[in-house]
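A single protein chain has been omitted; all remaining protein chains appear in their positions.
Each chain gets a letter, A and B, in the order it is written, and its residues are counted from 1.
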Amino acid sequence: MSRLSFILRRLGRSVFTIWFAVTVTFLLLRLLPGDPALAIASPNMTDDARAALLTQYGLDKPLIAQYGIYLFELVRGNFGTSFTQSIPVMNVLLQRLPWTLLLTFTALLLTVLVGIPLGVLAASKKGRFIDKFVQIVGVTGQSIFVPSIGVLLLFVFGLNLRWLPIGGAYDTNAYGMAWYGSVISHLILPAVSLMLIQLGSYVLTMRSTLIEALGEDYVTLARANGLPYRRILWKHALRNALLPTTTLIGLQLGFLVGGAVLTETVFAYPGIGRGIYEAVTQLDFPVLQGAFLLLAVTVVVANMLTDIVYGFLDPRVKTS
Amino acid sequence: MRKRNLSIAVAAAAALIALSACAPSAPPASTSTAATAGSDTLTIATTTDVVNYNPLIGNSRSDYWVTNLMYPHLLSIADDGKKEPQVATKWGYVNDTTGFYDLRSDMKWSDGTPLTAADVAWTMNAVKKDAPSGTFYGQMANFVSATAVSDTRVEIALSKPDSSIVEEIGFWGNVVPKHVFEKAASVAKFANDGTDGGWVSAGPYTLKTVQVGQSYSMDRVDSYPLVEGGVPIAAKVVYRVFPDINTEILALQSGEVDAIANALPPAQVAQLKSSSGITVEEVGGLGYAHMTYNMKNADLAKLQVRQALAASVDYDAIRKVVLQDQAVSTGSSPLMPVLSDYYDKSLTEYTFDTDKARQLMQQAGYTADSSGNFPVAFKFIYSLQDSVTSQWAQLVKDGAAKAGITINLVGTERNTYLAATAKGDYDIYAGNFAIMDDPVTNFTLAYLPGGAINYSLVDDPALNDLIAQGTVATDTASKVAIMQKAAKIVHDQVYDNVMYTQNLFFAHSSKWEGFVTKPSELLSIVNPLSVASAHKVG
Partner (left out) sequence: MTSLDPLLAGATTGTAVLAEPIADSNGRASRATWRVFRRDPLGMGSMVILALLVLVALAAPLIATYPASYGTDVLKAPSLTNLFGTDSLGRDVFGEVIWGTQQSLLVAVSASFIAIVVGTLVAVLGAYFRRLDGFISIIVDLTLSLPVLPLMILIAALIGPSTTTIIGVVAAFSWPEVTRLVRSQALTVVNLPYVDAARLMTTSPFWIISRHIVPAVAPVIVVSVVVTASRAVLSAAGLAFLGLGDPTVWSWGRILYEAQQSGAMSSAWWLTLIPSIAILLLVLSATLLSIAYNDARNPRNRAR
C-alpha cells in the first residue's frame, strides 16, 4: 500500500514539475518583449500582413485564453505547429532529440567511467600529491570555456591529425556498419568535451563521500578484523559512496540535455540545445514550448531512473 | 554486487544501442543514370538550418540556397544588376498595365511533368492571394493577376503603370509546381517539407534526405537545360550546417566540405587566400550598408544636424579597417557604382571633418558645453547578428563624439532590432541590404511615406514626385535621369547615409572548379547554375 501511494505521489510530483516548466516557458514567451510575426516576415511586409500572422498564430487572444487552449491541446497530445515552418513541433524536435540523448548518455558514461576511479584514487591517497593533482585536473576541466577547448580539439584532431571528423553527427555518405562507425567517430570529440567540463563534480563528490565512508565505524571494524584495505575500499566504502554519485547523475542529465548548446554549436552537432537557440532567434513559440516540455520530461525520467538505481544500490532500501 | 554493476552497464549499453537504432537509417545509394556527368558529391557548408522548404515563405540564406536549386526563377542577374534570362527568355510590356514573359519550352519537373506557363501564372496568383511572408509578395504591390496565354507565355495585369515590376517579379519570384502546391489550402501555410512523397524540383538538384541540424542531401535531376551539357555535373549536393564559422573554416581546410556558402568575414580573406588547397572567389556586391536618420526626431529633422552627423563619420577608416578594403564608396548615394547605368559620378562622399560638424551644429542653434559636447544624444540601433555593422558602429560613435555629438549604441538581438525598427524606436538606424538591384523599386520602398524600408521616415514632396515619375517612365534614359535627380535629393538632404557596397569573398576547395559567380551573397558561388557546373579536378 505504501508502495502504491509512493508511486502515485512520485507521479504527481513529476506531472507537477512538467506543468511548472511548461507554464514558466509559456509566460516568459508572452510576457517578455518579442513579436514573432516580425521575426519571420521579410522586412518589406505590411502591418496588415503582420497582424494577420498574429491572428493566425492565435497570439491576438487574451493571455488566459491562449494558456487554456495551449494546455487543453497539450493534454490531447497536440504540441502545436511551428510558426516559422508550418509543420508539427514534434517533427522538428524529434529529429534532434535522439542525437542529444546519445551525446548526453555517452558523455555521462564516459564521465562516470573516468570520474569514479579518479575519485577513488584521490580518496585513497588523501592529502598526498596524487590527491591534489586529481582535484586540480577535475576542477580545471569544469573551469574551461567549452568553445575554446572545442576549437582546439577540432584543430588538433580534425585538421592537423585528421583522426576525427569535423562537425555533424554522422557521415551522409556512409551506409551499413560504416554508418555506425561514423556515428561513433563524430561522437568522440563533443562527448569528450562534455566529459571534461563535468568530470570535476564526480571526482570531488566521489572523493569526499568516500573519505567520509572510510572514516565510518564499520570500515574501522573491518580493518581491525584484518580485511585487506583494497577489498574494504572497493566493496564496502565504494558502495556507499556511489549513492550521492547516482543522485548527481540524475540531476546532471536534465541539465546536460539542454545545456550542451555551446558544445553543439562548436561541434555542429544536431542537438536540441542548438535547436532551442535557433527557435529563440526565430521567436518560434510552439517549438520553444515543445523543447522545454521535452527537457522537463527528460529531467523527470532521469530522476525516476535515478530512484530505481538508488534502490538497487542502497542497502537500506533492500533490507526494508 | 559485481553482478548488479554489470546489469546496470548492460542496461546502459542497451539504451545506447536502442537510441542508435532509433536514428534514421542510411538511405540506399543513389544510382546515376546520366553518363556524361560525374559521380562526385559537392559538400557545401552553411551556418544555419533550412527553416522553410517553401520558397515563397523562406527568408533565411539557407532557405534561399537550398530552394533555389529546386524552384527556378524567371530571371537571373548580371554583375551590374541587369536582368538575364533564366526560365524566361524574353520579358517586357504589352502596354502600360500589362507585362509579359516568354518561357523556355524545355523545362520539366523532376516527376516528369513539364514546367509551363500554367505553373508560373498559378504561382504568381497564389502569392498575390495568400500573401506568404517571403520577399516575393513584397514585389506584388501593383500586380493584379497573371494569365497563361499559352504554354510558354505569361501575361500579368497591373493596377497601374509600373516599369519595374516585370523584372522584379521575374528576379525575386520562384516558380513552384502547381500540381504539388495546389493541394495546399494556402501557399502561405504550405510547409513543403517532403512528407507527401518527397520534393518535386525543376532545378539542377532535388532534396532527398534531411537531418535537421546537420545536413541536407540533394540528388541530381536527369535534365537541367540551363547548364552546359544539359545535366548537372556533381551527382549529389550536400548542404552541411556549421553554426560556428570557425568550425566551418576548419572543415573546409580539412577537406570535409568543398565550399562555404556564407561570405567570409573580411579579416579572414587574406588568411584563406594564402592557405594552400583553398581558392577564394571575389563576388561583387549588389547592395549597400547605410545609416538612416529618423526624421521624426526634432533634432534630426534639422538638415544641419544630419549634415553634422554625416561629417563625423570616418568612412575611409571603416572601409579600410572593418572591411579590409573590400568595399567601395557609393559617393554617399543610394545609386551604387555597380549599377553602372544609374551611377552619378557628380555625387561625392560626405567629407569626414569633425570641425565642420561642430560648425554645422552651431549653425543649427546648438551650443556646446564646457567640455565641448552639444546637448543632443541619439539612440543608434543595429543587429548583433550583423557582425560587420556591429564593428563599425563603434567607429561611428567615436567620430560623433569628436564632433561633440553623443551617440548611444544599442546593439540587440535581431528580433529586438526588427521590433525597434518597426516601431520607429530609434534615432539612427544602421543596417544593410544584400540586393538593391532596381532603383525605382528600392526608392519606392525606402523613401516614399509608408514604404516598408523607409527607415528615415522621410516624406519629401519633391522626392515623392520624382519617384512617382520614375515608376511610370518606360525608356531607360529618362528613368535614369529621374532617379539621379531623386538620388541627389537623398544625398544633399542626408535622408540616407549610404556608406559602401561590400564586395564579398567566398572560399572553396581548389579540388573543385567551374563555379559561376553571381553578385551578392544570395547567389555568389551557390546559385543553381554554379552548383550544376562545378566539377572536381584531377
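Please note the rule applied: a residue touches a chain if its C-beta (ideal position, glycine included) is under 8 Å from a C-beta of that chain, and two chains touch if they have at least 3 such contacts.
None of these values were measured; they are calculated from a predicted model.
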Listed residues A:95, A:124, A:172 or A:265, member touching the removed chain: A:265
Touching residue (missing chain; options B:264, B:448, B:486 or B:504): B:264
Candidates B:144, B:384, B:422 or B:468 - the one touching the absent chain: B:384
Touching the absent chain when the full complex is considered, from A:32, A:75, A:161 or A:224: A:32
Contact footprint on subunit A, counting only the chain that is left out: 16-17, 20-21, 24-25, 28-29, 32-34, 127, 132, 135-136, 138-140, 142-149, 151-152, 154-155, 159, 197-198, 200-201, 203-205, 208-209, 212, 215, 243-244, 247-248, 251-252, 254-259, 261-262, 265, 273, 276-277, 280-281, 288, 291-292, 295-296, 299-300
Hidden partner interface residues of subunit B, rising order: 244-246, 248-250, 264-268, 271, 317, 321-322, 324, 384-385, 387, 390-391, 394-395, 397-398, 409, 411-413, 415-416
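Here is the rule we use: only the chains that are shown with their structure count from here on.
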Inter-centroid spacing, subunit B versus subunit A (mean Cα positions, whole Å): 37
For the subunit B and subunit A complex, residues of the former touching the latter: 1, 4, 8, 12, 15-16, 19-20, 22-23, 25-26, 28-29, 41, 48-49, 51-52, 54, 57, 59, 131, 133-135, 137-138, 189-191, 193, 195, 209-215, 217, 238, 240-244, 246-248, 250-251, 253-254, 256, 385, 413-416, 418-419, 421-422, 445, 452-453
Subunit A residues touching subunit B - in the complex, by the definition given at the top: 33-35, 38-46, 49-50, 52-53, 56, 84-87, 91-92, 95-96, 98-99, 101-102, 105-106, 109, 147, 150-151, 154-155, 158-159, 162, 165-170, 172-176, 179-180, 183, 235, 239, 264-271, 274-275, 278, 281-283, 309, 312-313
